[in-house]
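Note that one protein chain is taken out, while the other chains of the complex remain in position.
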């Protein structure tokens, strides 16, 4: 089960498109966040459970490359796997348009884990997410 | 096929919830719009096709009753049927929480059809949507 | 000070516009909510203070007439006054485009006040908002 990739199929909704007729740039962060939360749910945990345990996974940095814009009605696959770098969890997230498998978004989202207001190594977080954590070469 | 109801299953995404921990009131209008556009798609037409034909279905009025708030992760069914009242199309839209079938949203969205900047009776619109148009008693 | 109207000047942001090149219908509810919260702030209270006191003003119903669409860059005035109807507070909210004072939105938002999970008359709420509560004729 380790080294697996989580995939979520989604579809563009018209209200997510802007005046240019394509999905607004900010909306992709919604897609990426939703994919992370669904990946956690697929492992039996919810983002809210963590919040209630006072363990807060937080985005420290987002690096997002916009490759091909999605349009009204496009279906897409949103994929992720995780690389651990000490106390930093690098979520490698890609979005592919479904009809031609074209890469739309190529992102690395840096997650840190804060507990009682302090940065931690996030070992409990790592344990739960281990199926999606890939070893570095 | 006439007098049928269109149903779309959806699921709350965490970014749609606000500080109160429930889906923000404005987001339900996103759900309702998306349901209308998917109903149209289910009949082989897209909202954008209409825009290109210079036929603009527009919301003239929204009446939305908020009955039970949806929360993070809730699945729900978004249903609609249409009642025609002259040049006004009344979209009767309801949202039910899936796990207990509780009514969350009870809405009537008034749609008018504008062509070349003028209000029309929307007969072409009515023809396409006829499967979901219910006769008045 | 009684019988006064609260007014907030705002400006359309491009990301609020959709493929039709106008402000998306759901966004007006954001404007209306923000106006209500700023009206409360103008009286020295915040919506969050209420939440912490476990007094929850909630939208029970929204009736929104869409009169003229706002476009990219439009400035507008968002106005409100309140009419009390027993345990229901009717927020009469209008949005006027600034350059020609044209009516864009004409809305009545029904607010109820829930405390300890029960509907209340909201007398504390009424006291704070009294400057904006208009007597019925």
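Labels for the chains are A, B and C, by order of writing; each one numbers its residues from 1.
Everything below uses one rule, namely that a contact is a pair of C-beta atoms (placed from the backbone, for glycine too) under 8 Å apart; a residue touches a chain by one contact, two chains touch by 3 or more.
These figures come from a predicted structure and were not determined experimentally.
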Absent-chain interface as seen on chain A, which is shown: 19-20, 24-27, 29-30, 33, 48, 51, 56, 58-66
Residues from chain B at the interface with the omitted partner, ascending: 14-15, 17-19, 21, 24, 26, 72
Positions on chain C contacted by the hidden chain, ascending: 13-15, 30, 33-34, 37, 41, 46-48, 72-73
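One rule holds for everything that comes next: only the chains that are shown with their structure count from here on.
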Interface composition of copies chain A and chain C: same or different, split at half: same
Inter-centroid spacing, chain C versus chain B (mean Cα positions, whole Å): 23
Chain A-chain B separation of Cα centroids, rounded to whole Å: 30
Computed distance of Cα centres, chain C from chain A, in Å: 35
Residues within chain C bordering two or more other chains: 19, 24, 26
